[in-house]
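Only one protein chain is missing from this complex, and each of the others stays in its spot.
Every chain is named by a letter (A, B and C) in the order it is written, and numbering of its residues begins at 1.
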Amino acid sequence: MAKAKPTACDNRTARLRDLHERMVLIRRVETRLGELFAEDEIPGFIHLSIGQEATATGIGAALGTDDTISSTHRGHGHALAKGMDLGGFFLELFGKADGICAGRGGSMHVADFDIGMLGANGIVGAGLPIALGSALAHQVKGRKSLSAAFFGDGAMGEGVLHECLNLASIWSLPVLFVCENNGWGEFSPSDKMLATTPLKLAAAFDVPAKSVDGNDVEAVADLAGTLSDAIRAGKGPHLLECKTTRVLGHFAGDPQKYRDPAEIEALAKKDPILRAERKLRRAGISAGDLAATSERIDNAVEAAIMQARNGANADFASAAAAVYAGGA
Amino acid sequence: MAKAKPTACDNRTARLRDLHERMVLIRRVETRLGELFAEDEIPGFIHLSIGQEATATGIGAALGTDDTISSTHRGHGHALAKGMDLGGFFLELFGKADGICAGRGGSMHVADFDIGMLGANGIVGAGLPIALGSALAHQVKGRKSLSAAFFGDGAMGEGVLHECLNLASIWSLPVLFVCENNGWGEFSPSDKMLATTPLKLAAAFDVPAKSVDGNDVEAVADLAGTLSDAIRAGKGPHLLECKTTRVLGHFAGDPQKYRDPAEIEALAKKDPILRAERKLRRAGISAGDLAATSERIDNAVEAAIMQARNGANADFASAAAAVYAGGA
Amino acid sequence: MAEMRFMQAINRALGDAMEADADVVLLGEDIAAPGGPFGVTRGLLDRFGESRVRDTPISEATIVGASVGAALSGLKPVVEIMFMDFMTVAMDAVVNQAAKAHFMFGSQRPVPMVIRTPHGGGLNAGPQHSQCLEAWFAHVPGLKVVCPSTAADAYGLMRAAIEDPNPVVFVENKSLYPIKEDFPDEPSHVAIGAATIARKGGDLTIVTYGAARKTATDAADILADDGVSAEILDLRGIQPWDEAAVLASLAKTHRLVVLHEAVEAFGAGAEIAARIADIGFDELDAPIVRVGAPFMPSPFGRGLEAEYIPNAERVVAAARRVLE
Partner (left out) sequence: MAEMRFMQAINRALGDAMEADADVVLLGEDIAAPGGPFGVTRGLLDRFGESRVRDTPISEATIVGASVGAALSGLKPVVEIMFMDFMTVAMDAVVNQAAKAHFMFGSQRPVPMVIRTPHGGGLNAGPQHSQCLEAWFAHVPGLKVVCPSTAADAYGLMRAAIEDPNPVVFVENKSLYPIKEDFPDEPSHVAIGAATIARKGGDLTIVTYGAARKTATDAADILADDGVSAEILDLRGIQPWDEAAVLASLAKTHRLVVLHEAVEAFGAGAEIAARIADIGFDELDAPIVRVGAPFMPSPFGRGLEAEYIPNAERVVAAARRVLE
C-alpha cells in the first residue's frame, strides 16, 4: 500500500484516505469477482470478504514489504492489502498463464512472495504454522520483520492453532495472530461450534491479545500498529481479534438460506467503507473527491479484468514442468 | 478394583487399604516388567509408571465397569487400576497367544473392552478423541456412564487436546480429562516446551478443572469422585490435573542422563505408596498386615509371570486372520 | 424404475440405514442443519434429530478419532470429511486407530464406522480440493475402501459399508453428485469387493472405478466404431478388489488397461497391474497400460484441469497400445 507522508495535523485524515482507498479497491475487486463468477467467466471456489475489508486493510497498513503474512481461503483482501499487483491477481483468478501463480492456484492460492504474501490456503488453519515458520526464519536470520497469520473464527476448531500459540509463545517468535471473527464458519454459527474465544485461548498461552471492532479501519490499523511495534521490539507473539461481518455467503453464489434475513440486513449499518466515508466527509473530504477515488479504482479494476480476459491461457506443458523446483 | 463396604467409621481406612493394595500391585507388576525387559524376556518399548501409581489408582477408584477410559503409552497402571486381569496382562506383554490382545499389541496397546478399558495408545494425544467418542456413545445411548481420557503433560503439545476440550464442552459430553503431569515428555522438561497449563486450557473452554497432588491417592480418589459425580449429574466435561512423579526414565532402560540426579533422589520423598503406608500405620494397620498384602501380591504377580512364560506363543495364522472383523 | 441423482442415492442409503439401526449416527462439518456442503445429508437432521445427526466444529482429527471411540462403544458412526484432501488432517485416527483397533486389541471389538469423503476434479477447485488419495487407504491393512460410480451402487455400497464391522473409507467422486440415473424400486446392498461388468466385450479389458467408468465407456464407444470391443470392469471396491473378476475378463481378452482419475504413479492402478503381472502373467498378450492423472498437483485453470483429468482419448490411445 502506498504510504503517504503528510504533515502532522492532517496525518490521520491522509492515512484514512489511504485506508479507505484500499478498502474500496478490495470491495470493487470482489464485487466484480462475484459477477464474473456468476457469469461463469471465473471458475472454481471463490470466497469473498465483502464487509471485512477493514480488517485486511488495517493489518496491511501496519506491515512492510519485509513482513510476511499467511492467509486463508478468504484471502483476496489480505493479498491486495499487502500490495499484490491487480494485474497478476486477476490473471490468476481467470487461470491465465501470466497470473501471479501461473493459473495453477486460483482464488484459494493467491500468493506473492516478493511482497511477503505467503499464500492464501485451502486448508482451514494451515496458514498458521506457515506464518510461524516464516517468523522462525525472521528470528534465526536476525531480521527485524514480523509474520502475521490470518485465521477465521471457524479455524479455532483446529488444534493447529493451539500448537502455534504454544510454539510462538515458548520461542518468543515475531508472530501477529489475526483472528477475523465474522461469526460464521461456512454455514454454521461459531457460537454453537466453539466454547472459547481468541482472547481466552491467547491468555492460556500467555500471548498478549486485544479485540477490536474489525469494521473500524482506523481502530484496526492503530491496534495492529501498536502490537506490531511490540513484536518488533522483541516482546514475542501477540494476537488481535477483529470482529467483523461476512456480508455475502461462504462462497460466491451462496444464497445464505441458513441465515436470518434480518441479520443480513443489519450488516449494512456496519459497513466499514461507509463508516470510513462518513469520517472522511466529517474531516472535510468532499463527495466529489470520494467519487473520483471510486472512479479511479473502477477504471483500474476494469483494466485489469480486460487484461486478464485477454491473457493467454495457462499452458499445460509449463505446469507439468513446474512440479519440482530446479526442473527435476 | 474390589470395593469393600465397611461400616461408617472405618470407611476411609478400608478404602485406603484397597487403594494401597492396588498401588502395590501396579508397582510390583512394573518393577518386575523392568527386570524382565532388562533380561530380554519381554520385548518392545516399555514405559513404566513407577511413582505415578496414585493417579491411576485414584481415578480407577472413581470409575465403574460401565465407565470407559482411554489411556496412553504409559498405560499399565491405568489398565490394572481399571481391573485388568493380571494373567491376560502378562501374557500380552510376553507376546503370547492368550494375551489380552492375543500378543499383537504388547505394552503400548493393552486393552480390555469388557471392563471399559479402551486401550493404551502409542500415539501421543490419540486417546483423547477415543474417550470423547466413547462419551458420545454414552450420551447418545442414554447411558449413565462417563469416559475418562488420560493424557500426559507432554500431550498438551498436541492440538487434538484443544479440539477435544472444545467438542466435549459444546456437546456437554460426560468426559473426565485426566492430565498426569509428571513434568516430562520423554527427555524434555515440559516447562520448556509448554506455555500453558491444564487448568488454563480447561478454563479457556469453560471446562471446570481442578489440580491435585497426584501422589496422594486419597486426594485423587476424592476429587475424581467429586468430578465424576458432577459429570454423571449431567454437568458436562471436567478436567483433573494430577501432579505426579516419573521416577524411572521415559522407557524401561532409560539411564536418565538428561536429568539432575538430585531431582531423581528427591522423588523418594514423594512416593505415593510410602505415603499411603504411613497413613495406614497411623490408622492402626500393622506392619505385618502390610507385609502380608505385599506378599500376597508378589505371589499373584509371580504366578502370572510364570503362566505367561509358559503360555503358547501367538500364532501367525490367527493374527493374519484377524485383520478384519467378521473374517472378511 | 425411477430416476435418482447420485447424491440422493447416498442420502437415501443413509436414511434407510438410520431407520434400520438406531446406532447409526452422522457426524461432520455442516452436515446437519445445512444438509451438507453438497447437500448429501439434507433432511436427515429433521428426520433423526440432533442427537444422531451432528454438526461438528472444524476438527477433522477429533471427529474421526471420536468416531473410532464411538464405534468401540456401540455406535455405528458415519463421518463426513468434506474433501478427501482434508483426510490429511485425520490420518492418525484413520490409520493408527480405526484400521488397527480390531487387530491390535486381539479381536476384542469390531470398529463399525464409515468415513464418507468426496474426491476428484471437474470443479476447478485446485490442488487442495481435488485429490484422489484412495491408494493411501488401500495400502493400510484393516481399512476397506470403496468408490461407487452409479446411483444404485452408491446406495448398495453405503448400506453394506454401514453394516460392515470394519472401518470403510467411502469415496464419492464429487462430479457424480448431480448426475441422474435409473434407480431400482427396491435397491439392494452391494457386496464390498465385488466388481461389476459395466460393458461386455472381448478384445481388451478396461479396469476402472468411480467417475472414470464414464470415461471408459466413452472410450469404448470410440473403439466400437473401429470394431474393437472393450470389456469394462467397474471395481467398485478398491480394498478389497475383485481379483477374480479381473482374471476372468483377462482370460477372454488377454489385454489390460487400468484407468483411474488419481495420479497414475503409485496409484491404486499400480497394485492391479502389478498383481496381474504376477498371477495373470500367462494370460497377458500385451503390456499392461495404465491411464491416470499425470504426476502433478491438480491444477486450477480451466484448460489445465481439463487436460489433467484422464479423458477418453487417452484411454483409446492406451487401448491401441495393448492391441498393437
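Simple rule for what comes next: contacts are C-beta pairs under 8 Å (C-beta built on N, C-alpha and C of every residue); 3 or more make two chains touch, one makes a residue touch a chain.
This structure is a prediction, so every number in the text was calculated from the model and none was measured.
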Displayed partners of the chain not shown (whole complex): A, B, C
Identified contact with the non-displayed chain, of C:Asp92, C:Glu231, C:Glu261 or C:Glu307: C:Asp92
Among A:Ile26, A:Met84 or A:Ile100, residue touching the chain not depicted: A:Ile100
From C:Thr41, C:Gln128 or C:Asn173, residue that would touch the chain that is not displayed: C:Gln128
Touching residue (missing chain; options C:Ala125, C:Val289 or C:Val316): C:Val289
From C:Ile31, C:Ile162 or C:Ile276, residue that would touch the chain that is not displayed: C:Ile276
For subunit A, the residues touching the chain missing from this view: 68, 70, 92, 99-105, 109, 111-114, 118-119, 121-123, 126, 128-141, 147, 159-160, 163-164, 166-167, 170-171, 319, 322-326, 328
Positions on subunit B where the hidden chain makes contact: 43-45, 95-96, 99, 101, 103-106, 108-109, 121-125, 154-159, 185-188, 192-194, 258, 313-314, 316, 319-320, 322-323
Contact footprint on subunit C, counting only the chain that is left out: 61, 85-89, 91-92, 94-96, 99-100, 103-104, 126-128, 131, 133, 135-136, 138-142, 239, 263, 265-279, 281-282, 284, 286-290, 295-297, 299-300
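One rule holds for everything that comes next: only the chains that are shown with their structure count from here on.
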Of all other chains, the one whose Cα centre sits farthest from subunit C: B
Computed distance of Cα centres, subunit C from subunit A, in Å: 37
Subunit A-subunit B separation of Cα centroids, rounded to whole Å: 47
Geometric centre distance via CA averages, subunit C-subunit B, whole Å: 40
Residue numbers of subunit C (touch at least two other chains): 56-57, 59, 61-62
Residues of subunit A whose C-beta touches two or more other chains: 156-159, 192-194
